[in-house]
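Got a structure for you, questions after.
A single protein chain has been omitted from the complex, and every remaining protein chain is retained in its original position.
Presenting chain A:
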Amino acid sequence: MSSLSLHPPSTNIGNKDNGTVSRYSMQDFLSEDTKVEIVPAFDCPTLSFISCDYGPFIAGMSVPVPLWLAVELRKQFRCRITPPPWLCESYLTEVLNYEKDPMNETFFTSSEHPSNPDIQLTLPYHYQSIARVLIDVCPGDIERVKSINVILQDIDFLRNSKSVNILKRLSLSMDGTEGEEVQRNFNMRSGWKGMEVQEFKGVTVKMLEGVRGGDGEGRGEGRGGRGAGNDGRKEGRRKFRNERRREEDGMGGDETPTAKPGRKPTGTPTIDEDGLEVAQIEEGEELEEPTRQGAQRLRRFR
């Protein structure tokens, strides 16, 4: 039946049997894959793990390892972590000044490496998680840790309020108050980082689902593409949806199924013998009903 999907996605992933975990904790977990440079205080040949080999470790020589390994070794005092190039006061101050400026409506993208002007440096996707872990575990290895902490919190706050403004501007453009350029430029890839994605994706998806309206009308508009504005909106939504799908794949797809804005079945609704409207599903169509009952019921009509 055509309607908005009204189930709110929770902030926890996983079902009750396996234990739920906060999405934000999951982002912390995923961030631990990023590589950092460490200077080990021990000698060791190459260590082989399931995913990759790390090493060989030679005392005094810098070696790249994933964050989880670096933190473990640092906790045992077997290495010194070199802070990543973006975790320095000058770069973060530059980011902060960009975000503070009310003229800049988009997020900070990239600028030159502070010491090496040839390299472009961007804030990594999981910058909040990585910064938090590094500041917790090895504050001594980072220069001017306290001021970096303060700057990072300011950056978080500013980006947060900017995100809400972006959503508001998107809504302004969709209800006709502002122009439609916002829709075309609305691209999550160039803006939001890890934690912000988790915070705002639920709301954004619900917004765009609401604009689609009922089944027949919304989809018809999207496919027909009656104007440049519609295409832009479709593009933004598709990019957003792909972004979300990629995110969810990264988490192992344990998310509660109702959170996904899957495609609704096509075909004109028909009436079956109970007098109820039943959507016809064509072969190969991705189904929205994730529950077992729903899947069983829909399988009958294939």
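Just a few scattered comments:
In the analysis below, a residue touches a chain if its C-beta (ideal position, glycine included) is under 8 Å from a C-beta of that chain, and two chains touch if they have at least 3 such contacts; residues count from 1.
Here is the rule we go by: contacts and distances are computed from a predicted model.
Its record in UniProt calls the unshown chain "DNA replication complex GINS protein PSF3", which is the match among "KLTH0B03168p", "DNA replication complex GINS protein PSF3", "Isobutyryl-CoA dehydrogenase, mitochondrial" or "RecA family profile 1 domain-containing protein".
Screening A:L47, A:M61, A:I119 or A:V150 against the full complex identifies A:L47 as the residue touching the chain left out. From the set A:R23, A:R74, A:H126 or A:K193, the residue in touch with the chain omitted from the display is A:R23, counting the whole complex. Within chain A, the residues in touch with the undisplayed chain are 1-11, 14, 17-19, 21-26, 28-29, 42, 44, 47-50, 76, 78, 132, 136, 156, 164, 167-168, 171-172, 174-177, 195, 198-200, 202-203, 206-207, 210-211, 213-217, 264, 268-269, 271, 275-277, 288-289, 291, 293-294, 297.
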